[in-house]
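Okay, so here's the structure we're looking at.
Removed: one protein chain of the complex. Kept in place: all other protein chains.
All chains are identified by letter, namely A and B, in their written order; residue positions are counted from 1 within each chain.
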Amino acid sequence: MPTVTITVNGQQESREVEGRTLLVQFLREHLNLTGTHVGCDTSQCGACVVHVNGQSVKACTMLALQADGSEVTTIEGLASGSELHPMQAAFREHHGLQCGFCTPGMVMSAVDLLQKNASPSEKEIREWLEGNICRCTGYHNIVNAIQDAAQQGSAA
Amino acid sequence: MYNFGYHRPNSLADAVTELQRAEDGQLMAGGQTLIPTLKQRLAQPSDIVDLGQVDELRGIREEDGALVVGAMTTHAEVAASDLVKSRIPALSSLADGIGDPQVRHRGTIGGSIANNDPAADYPAGCVGLGATIHTNQRQIPADDFFVGLFETALDEGEIVTAVSFPVPDKAAYAKFPNPASRYAIVGVMVAQAGSTVRVAVTGAGPGVFRDHAIEGSLAGNFSADAVGASSADEGSLNSDMHASSAYRKHLISVMTKRAVSAANG
Partner (left out) sequence: MPDGSVGQAVKRREDQRFLTGKGRYVDDLHRAGELAAVFVRSPHAHAKVRGVNMTAAKAAPGVVAIFVGSDMEQDGIGSLPCGWTVTDRHGEPHKSPPHFPLIRDSVRYVGDHVAVILAETLEQARDAAELVEVDYEELPANVLPAKAMSAQLLHEEAPSNLCYDWVLGDEAAINEAFATAHHVTKLDLVNNRLIPNAMEPRAAIADYDSGTDSYTLWSTSQNPHVLRLILSAFVTGIPETKLRIIAPDVGGGFGSKIYCYAEETVCLWASKRVGRPVRWTADRSEAFLADAHGRDHVTHAELALSETGEFLGLRVDTTANMGAYLSNFASCVPTYLYATLLAGQYRTPVVYCNVRAVFTNTAPVDAYRGAGRPEATYLLERIVEVAARETGMDPAELRRKNFIQPDQFPYQTPVALTYDIGDYEASLDEAMKMIDYAGFTSRKADAKSRGKLRGIGFSAYIEACGIAPSSVVGSLGAGVGLWESAQVRFNATGSVSVLTGSHAHGQGHETTFAQLVSDTLGVPLESVEIVHGDTAQIPMAMGTYGSRSLAVGGSAIVRACGKVIDKGKKIAAHLLEASVEDIEFADGNFTVAGTDKSKSMAEIAFTAYVPHNYPEDVEPGLDETAFYDPLNFTYPAGCHICEVEIDPETGVTEIVDWVAVDDFGKIINPMIVEGQVHGGIAQGVGQAMLEHGVYDSDSGQLLTGSYMDYCMPRADDLPSFRVGMTETACTHNPLGVKGCGEAGAIAAPPALINAVTDALGVMHMEMPATPEKVWRLAQQAAAAE
């Protein structure tokens, strides 16, 4: 089996994987980083969003081997120590999560939005979230959280 | 997913070699359609040849008055490119509306057109803008490239390397997305270059097509008011639970009007 080497949350990890091993399986099953979730099989729900080389991608639609040599950040790597990342803190402050299942992907997606657009409008936020489905919140408080994080700055 | 051998060549030449060597090889560009297809076990290639490290296939440049977009350039890169925005903003906005942000970070123009999904946006972009598809073997006008449902003019082992887009005087893309999948129910690229007008429609039929009747009426008067009914044969248009063929035919006209208005600024 081929070996893949990926720097995950700052830590270099090498494992033997099959060609068909998805990045999300590598994270969940090989590294036990179970914060990245799988909510669909058609690349639409976004529960699996992580950053690969700083860009948000769907870890269910990327082979682990495609990420060989990459830097990957998952939800587990977002906070610094016990201090929540500003986007995580904004989600908590604005009740932007309920069951928590879509939350990791939602937060990772939102962080990437602010990297690209530091002060998005409500419409831009809603459009950016096209690839993240939440069944609990009706998105209202997620949008509020992202707006607030943008206003606070430094959430990208 | 069935298992497969995985190869990640660094050059086009190596990719060709890997593909030839494989028993039943499959090229992978961004993988945003291929991987879901593999996950559903709808394809069983012996080997995947990943073009992700072939740097010569990336990038956007201007050449002889045309925009040349490397096959492995992602939708996000096309959408964000200042060069694209300044020369063909319609192409930038088309790329910005494909899938969702995460798909745009991985999905590529080469992968999209080689797959030729009947509801994909790029086929309309290529045909509407009169693009030329460059492969490792030849150049193919977009009008001849998209043959049918998931079918292109590509030969076995032929690899798309770039797409060149002549810069039009005016162009715009208008899309009516499927509310569920967000693929185009109808997407229309309208472009005017000199006295020529091209109207390319995706989503409505079994593959991208030009609406020659609307092109004719726009050639003399490039305004939304001049857009009449689509000449598409309703019987040949797609009809499903999301949209009947009659509705799609109507939307071709509406989306064309909106594209023309947008193109006219």
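Following the convention adopted for this analysis, a residue touches a chain if its C-beta (ideal position, glycine included) is under 8 Å from a C-beta of that chain, and two chains touch if they have at least 3 such contacts.
The shown structure was predicted, so the numbers you read here are calculated from the model rather than taken from an experiment.
Only one of the listed residues, A:Val4, A:Val17, A:Leu33 or A:Val49, touches the absent chain: A:Leu33. Only one of B:Ala22, B:Leu83, B:Val167 or B:Val254 touches the chain withheld from this view, namely B:Val254. In the full complex, chain B touches the hidden chain at residues 1-3, 40-41, 176, 179-181, 241-244, 247, 250-251, 254. One chain of the complex is left out; on chain A, the residues touching it are 20, 28, 33-42, 44-45, 47, 74-76, 78-79, 84, 88, 91-93, 95, 97-104, 107, 122-123, 125-127, 129-130, 132-144.
As a working rule, only the chains that are shown with their structure count from here on.
The centroid of the Cα atoms in chain A and the matching centroid in chain B are 28 Å apart. Residues of chain A touching chain B in their complex: 2, 18-20, 22, 41-44, 46, 49, 55-58, 60-63, 65-66, 68, 109, 112-113, 128, 130-132.
Residues 1-6, 8, 31-32, 35-36, 38-40, 48, 50, 52, 76, 99-103, 105-106, 181-182 of chain B touch chain A in their complex.
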